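Got a structure for you, questions after.
Heads up, one of the protein chains got dropped from this complex, but the rest are sitting where they should.
Chain nomenclature is as follows: A, B, C and D, assigned in order of appearance, with residue numbering initiated at 1 for each chain independently.
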Amino acid sequence: MTLSGPLTFLLQLPLASAAGAADAFLERLPLVARDWVTSWLPEPWRWLVNSLLSIAVILSVFGLLFAYVTLAERKILGRIQNRPGPNRTPIPFTKLRFFGLAQPFADGVKSLTKEDVVPRGADHLLHFLAPVVLLAFSILTFAVIPYGRHLVPVELNAGVLYFFAAGAATELAVFMAGWASRNKYSLLAAMRALAQLISYELPLLLAWVPVVLVAGSLSTTEIVAAQAGWQFNVIPHWHVFTPWGAAGFAIFMIAALAESNRSPFDLPEAESELIAGHLTEYSGFKYALFFMAEYFGMIALSGMAITLFLGGWHAPSPYVEFIPSYVWFMGKLSALLLGFIWIRATFPRLRMDQLTRFAWKFLVPLALINLGNAAFWSLSFHWSGPFQILRWLISVLVVVGPFVLLGRKLSAGVAPRVYRYAV
Amino acid sequence: MTAALVLIAVFTLATAAVALSLRNLIHSALLLIASWFGIAAFYLWAGAEFVAFAQVLVYVGAVSMVVLFAVLLTRRSRADTVIAPDSVARAISAVITGIAVFGVLGAAILNTSFARLSPAGVPPLPSGTGVSPVISAPTATVRDIGMQLMSTHAAALLIIGILLTVALLGAVVLAAQDGPESKQESP
Amino acid sequence: MSVSDLSALNAQRATPGARVREVHDSFHGDLLEVSMGPHHPSTHGVFRMIVTLDGETIVKLKPVFGYLHRNHEKLGETVTYLGSMPYTDRLDYLSSMTNNWAYALAVEKLAGQAVPERAEYVRVILAELTRLLNHTCLAGFLMQDCGCSGTPLMYAFREREYILDLFESLSGSRMMCNYQRFGGCRVDPSADWLAGAQKLTDRYGTFLDEFETLLTGNEIIMARTQGVGKLSPELAISAGVTGPMLRATGVNYDLRKVDAYGVYPRFDFRVPLGDHGDVYDRYMIRVLEMRESIKILQQALAGLPAGPIMDPKAKLRSFRPKAGEAYGRIEGPKGEIGFYLLSDGSPNPYRYRIRPPSFINLTVLEDMCLGHTVADAVIILGSVDIVLGEVDR
Amino acid sequence: MESPEQIRDRLLARFPGAEISVVTNPGIAAQHSLLLGAAHARAIAEFLRDDPTLKLDQCSNVTGIDWPEKEIVETKNISTPDPANPAAPPKVVEQKTKRLQPGFLEVVYHLYSITHRHGPVIFRLRTGNRTDQATVPSLTPVWRSCEFQEREVFDLFGVTFVGHPDLRRILMWDEFKDHPMRRDYVEPDDYEWEPTPHGAVLEKAKAHYPTPPAPAAVAPVKGAVA
Partner (left out) sequence: MLGTGLLQGLGVTAKNFVGSFHDPARLTTIEYPEVKTKLPEAYRNFPFLVTENATDPMGTLRCVACQICEKECPPQCIYIEKSKDKKPDATGKPQLFPAVFAIDTSVCMSCQICVEVCPFEAIKMDQVYEIATTDRFSALLLNREQLAKSNAYYHEIHPTEAAEVDARLAAERKAAEEKAAAAAAAKAAAAAAKASPVAKPPLTA
């Protein structure tokens, strides 16, 4: 991180200063727009309208993102499966299709107009509350993510903790949905959801603890700030480009897959086993709310992964810093979402016991070792020259060694087989 | 300011009380979780951001799951119905336990030396919202809490850790009485 | 059936197999009875399993079927011998060509009808194409049951389309081919068709390579399928399990080798055998069988003789076999498909019986599922390879 | 593989007193079968399964056949030589004898040996009649593959298998009354009413549903529509 020499210095000379980038017009555009709107209001109202505006912007941007992520998921899944995906929904009253871009709105209208069926034996209150609670908590998580250089809705000292506290309540809603439906499949799904949450909460938390340790703060803005700068103007100082950061990022993303109930960890809604899991008895708009919350969760976790490991809104190189920070954030977000979709298209589902075993016997030990690795990394920050190479070597070894050993243990007895033939 | 406190307190106590009185165990459990949210809100009100979020994370995120699991997995055994809810022995033991816990907590509170807070130090809260955009002081940062736990209260931390480990092991031992016949061959 | 009856059932089962575990001790909670199906995404049709669960572990599983029952055998007794041929398409609608063949073989046995050599070759080509089709689809369905979001299934269906195109251009229909006749085949494949079949055969290996890269080495699939749904060879033989499921247990029994029907003895192919009898073996045996099928196809297409496609003495109208009975069977993709016909000399069979492989293979479903979880039951059912049109008849 | 006659002789030597006979198949396939009496069926089945030379370890196919009661008219030409004129051709008198063959149900088992790769050995069991004595011993304890197939025969033909562990209906629903594969089975007439060119079904349906549901659809064949 601190390997700086004359070469770096020379490379940095022709570049604009960070302050210059911060003041670029595009960079400040959202702030300018906000101030322009609030300037029409009397002074005492401005703070309130400011917060309302940021809420509205977050909701609309991520609502739209949700809509198009569903479309992108269906289209990418389609392309991976060698079919075009939804492409026939026209703009209403016209024959213009635009590759089916109106599909999410058609879906929305459809789910709004569908009958809301509640089973007779269901717990009506909880059945209604479950999607509301789920959506509320998923939206709460958006509050602390720094979307751009100047775009943090709420600056909290314990921002990361807040994020995960809000996220932890979502599985509660899944349980409520499963239990209130009065359906055996839903109940099994609820139990699975609980077990899954308990199992993956731990690796998820342990995966970001090293970041806090190295960055020295629980505030999201400070964590992003700690990842500023570039090595030789090409390798950014993002946490993912350190051995412990790469391992932490991998663990975090695996746990995030599990937390957002995505394949290969989509057991609570395993369609081939539990029909639709906790969503079995939901229809119409409540179903759509669940769907939305699930994607919000996915987007929020990706956003947090970007904040913690992928340098937040920082550009990958000073040469492309002229592109505004929020564009970089959204680009990284899209890449991660693409990864989610890609993984979903490829992997089968794990079984419940394998899922928990994978968490407790593989991810948790790896995350704990990774914590030690990060501690070593932060204690050895002053090593330089050949010691720097040694530092990398040790750190990589501490990541790869346990991975190989634990992986071998995990996959014991599972191997490709050789078959015999009778002629 | 105080209105917010009153609201939080009423919410917490009411949910706890209703949780106690309900017959449906799942509803009780969910209300218990709601009251934990109330406690978290109280911490927030008091400016202890870290503790508040930790409360939600630990209690709502994890302990609630354990509670729900316990409710769902426990078989309704005959022993529950035999003990009458209003038996004298039970009431006495409950009262004694309650007084003991209260005494310990009260003593701890009374013996703690609180840092003096200037009125200005209390964070300005928009009444009723519970979450403030900026909390300035008293900034007990994570680093401070960590330092405290690792130095002053290291012994307590260790003891709690051992206690929890023992409890965990006990739970494992209890759960493992399944016997070898159900040991499933797993790949 | 109550839990106490289970021990009685266990005692009565003379053959080896998993036992129904009695769960009535104080530690276990109440058992949960879940009715999987008839409307369940993974039961491959309208099939129902009444599953009794202890947590998520299966302690009892009773298959219920008949939702698609149309008394096919009675229908066969009310129509002529020829009239049953299109009905056989509808048994196992993934492999109508082999059903046709099995029925034609049984009738030919009954009536002593000879088949020209060219027709025998064409039958082998079509049967092996059907095997490719069926096994590819099965692998896709199995992976769908494992939770792959449709990707392997779509790849399987893409290849299936090419085979169905071949069937359509030969027989006129994609799935309900109605192609075989007593004493030959209905139409002679043209040179174009044979070239198309050759092209498909040549590129099918490439597809299988890609398919296997996606699935065979996948750690999740291996973890999900290895050691799951084990079937012992003794139980498999006793329960009449046939086809790839039997060979996955290590029993070397392939009717193409044993009965040597048709012109199979002329082809050089091997029979892959599994050693574990679990879901992974059943999947892999099918994949390996597909590779052998490609070899057979290459040989059959190269050696296809010229000549008539129908025996000139074969009768289409007023076909009345002599009184008597015959049982003919072939190695269908799902196992031994046989037809038992009893003739009283009239134009309609007196008794028309189908030996449905997937129905009989389901006998051991409970034995394979006991002690596993719901998720495993789904893939075990998927690995049995059932088509409800055949199970329920 | 041994012929059915050889198997019969060995079985008779092993089980003296058992009813075993060979049923010849007049057809071209010439798959002859053994007819076993119910009393020794189970023991014989176990013998067939375990005998080292036969080792019929797979029971491939189990099926029922319904033989309803039928009147058999046997025509016999009796030639009586004319006592008065022995040189003349004998006088031929056709004599018809009517015989009532009692009905029974038959269960046919097709056995194969996976070990020795031979087969089929076919044997049959017959019930006493089609009503109250429609029982045969179950062979499910000998071969598991009989479990579902015997249930199917029970369901569709009404043969009760004594000793079957789980004898329930399998393809028809539990409340169903008749046995549909019997030859005298009368189909229920509760068809959904649909126009069809075939009068029989239409008449039945109309009898069941006195008022046709859709008057527009009554005309079975409408006039020319371009």
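The rule is short, and it goes like this: a contact is a pair of C-beta atoms (placed from the backbone, for glycine too) under 8 Å apart; a residue touches a chain by one contact, two chains touch by 3 or more.
All of these numbers come straight from a predicted model, not from anything done at the bench.
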Per the touch definition above, residue among C:Leu31, C:Ile50 or C:Val79 touching the missing chain | C:Val79
May I ask which residue of C:Ile50, C:Met176, C:Leu194 or C:Ala323 touches the chain that does not appear here?
-> C:Met176
Per the touch definition above, residue among C:Glu219, C:Glu234, C:Asp275 or C:Asp311 touching the missing chain | C:Glu219
Of C:Phe47, C:Phe65 or C:Tyr87, which residue touches the hidden chain?
-> C:Tyr87
Absent-chain interface as seen on chain C, which is shown = 79-80, 82-87, 89-90, 151, 155, 158, 161, 165, 168-173, 176, 178, 186-187, 210, 213-220, 222, 316-317
In the full complex, which bits of chain A touch the chain not displayed? Write them out.
-> 76, 79-84, 342-343, 345-347, 403-404, 407-408, 410-411
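Note that in this section only the chains that are shown with their structure count from here on.
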Separation of chain A from chain C, taking each centre as the mean of its C-alpha atoms, in whole Å = 44
So which bits of chain B are touching at least two other chains?
-> 186-187
For chain D, which residues are shared contacts with two or more other chains?
-> none
Chain C-touching residues of chain A, taken from the complex the two chains share | 77, 80-83, 184-185, 188, 263-264, 266-267, 270-275, 344-354, 411, 413-417, 419-423
Would you mind writing out the residues of chain A in touch with chain B in their complex?
-> 51, 126, 154-158, 161-162, 164-166, 168-169, 171-172, 175-176, 179, 191, 194-195, 197-198, 201, 205, 212, 216-218, 353, 413-414
What does chain C use to touch chain A in their complex?
-> 32, 34, 40-42, 56, 143-151, 154-155, 158, 214, 216-224, 226-227, 252, 254, 257, 270-276, 280-281, 284-285, 288, 373-376, 378
